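Dumping the structure here so I can ask a few things about it.
Every protein chain of the complex appears in place save one, which is left out.
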Amino acid sequence: MMEITLTHYLVLSTVLFSIGLIGVMRRKNLLMLFFATEILLNSVNIALVAISHFYGDFTGQMFAFFIIAIAASEVAVGLGLLVLWFKRFNTIDLDNMTSMKG
Amino acid sequence: MFEAAAFYLFAFLTISMFWITVTTKHALYALTALAAGMIFISAFFFILEADFMGVVQLIVYSGAVMALYAFGMMFYDTTRELHEKQGNNTLVFLLSGISALIVVAMVAAPLVGGNVEAHYPIVEGVGNSQAIGMVLFTKYLVPFEVAAVMLLVAMIAGIVMAGKKMDESFSELSEDEIDTKNAEVIS
Partner (left out) sequence: MEMYLYIALFAPLVGSLTAGLFGASKKTLFTGVFASGMLFASFISSLLLLVQVLQGNTYHVEMMTWIATGGLYVPFGFVVNSVTVTMMMVVTTVSTVVHVYAIGYMDHDKAFNRFFAYLSAFVFSMMVLVMSDNLLGLFIGWEGVGVCSWLLIGFWYHKESATWAANEAFIMNRIADLAMLVGIFTLYWNLGTISYEGIFASVGTADHTMLVVAAAFLFVGAMGKSAQFPLHTWLADAMEGPTPVSALIHAATMVTAGVYLVVRMNPLYDLVPEVGIVIASLGAFVAMFAASMALVNRDMKRIIAYSTLSQLGYMFVAAGLGAYWVALFHLMAHAFFKALLFLGAGNVMHAMSDELDPFKMGGLGKVMPGTFWMMTLASIALAGFFPFAGFFSKDLILEVAFVGHHPILYTVLLLTAGLTAFYSFRLAFLIFTGEERYKLFGFHPHEAYKYMLVAMSPLLVLAIIAGFLFKGTYYEMVTAMLPAGEYHVHNPIVYWIMTIGTQLFVGGAVLYAWIKYKNAKVDKKVEAGFFYQLLFNQYYIPKIYDEVFSKPYAELSKMFWKLDNAVVDATVDGIAGVFYGTAKKTHTMQDGNLSSMLKWMVVGLVALLVSAAVFIGVVTNADVIMKLLGH
């Protein structure tokens, strides 16, 4: 228990990922949904960097770095869209966004 | 030992922060908890001797991204509680639980053996930032440039989508015109 191995980090990452999944499934507010998505991305980052550390390979850190970059741009675009939607419909409740009904 | 203590402490904190984020009814609490969680994750990066990643996490995530979300929060009356029509909670927890269980089982079992070859091995002796710089600007140069372009595009997209009319500038309008504008907006 004292020795922190890769497994610990991976278990941590899994737990955080499942918390993110809970958030994704439960939240009905679009903004809250974005928060949950961030959690998912972060948990993956942890896992990548941990693997990189324990195997002595920089690939994991590079990957995590790019994930951060992408997450940032995603937030920018996503919030832009959210603002537009709010201006039009005055609500960001997911239950009202069902125009893609199949 | 320090490492173990730090790990468990920050693990506990991160999990509880993120749990608050996904379950609280107050939007502001969720935002705050998320920001805290980001910071604690950067702690993990420092433990793992990925200094550059830790700093980037702090600057980009808990700095820029959280600021973005904070601006997004303007669309709320943040004193009000979120009323979310809840679906089937049991199902949600069950699904997540099962997936967590399975993946934990997968990673906990001593599966993958030893001979994983490192493509870009960590160079001893240099600092982490320097080493990352050596890899980033040689082997990962193209993705780096592409990411830069992508960020530029995202920025422009954000401005265009959310911005007001660009051809008018308040600083060049006279007082009367500003007043009429305000009157329109208010009415």
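Points worth noting:
Going in written order, the chains are labelled A and B, and every chain counts its residues from 1.
Definition applied: a residue touches a chain if its C-beta (ideal position, glycine included) is under 8 Å from a C-beta of that chain, and two chains touch if they have at least 3 such contacts.
Computed from a predicted structure; not experimentally measured.
Across the entire complex, the residue among A:L6, A:V44, A:L81 or A:L94 in touch with the chain not shown is A:L94.
Checked against the full complex, the candidates A:I4, A:M25 or A:A47 give a single residue touching the omitted chain, namely A:M25.
By the touch criterion stated above, the residues of chain B touching the omitted chain are 87, 91-92, 95-96, 98-99, 102-103, 105-106, 111. Seen across the whole complex, the unshown chain contacts chain A at 21, 24-25, 27-28, 33, 94-95, 97-102.
Operating definition for what follows: only the chains that are shown with their structure count from here on.
If each chain is reduced to the centroid of its CA atoms, chain A and chain B end up 7 Å from each other.
Chain contact summary for the complex, chain A toward chain B: residues 1-4, 7-12, 14-23, 25-29, 31-32, 34-36, 38-39, 42, 45-46, 49-50, 52-53, 55-59, 61-62, 64-66, 68-77, 79-84, 86, 92-93, 95.
Against chain A, the residues of chain B that register as touching in their complex are 1, 3-4, 7, 11, 14-15, 18-19, 21-23, 27, 30-31, 34, 37-38, 41, 44-45, 48-50, 52-53, 56-57, 60-61, 64-65, 68-69, 71-73, 75-76, 82, 84-87, 89, 92-93, 95-97, 99-100, 103-104, 107-108, 116, 118-122, 131-132, 135-136, 140, 143, 147, 150-151, 153-155, 157-162.
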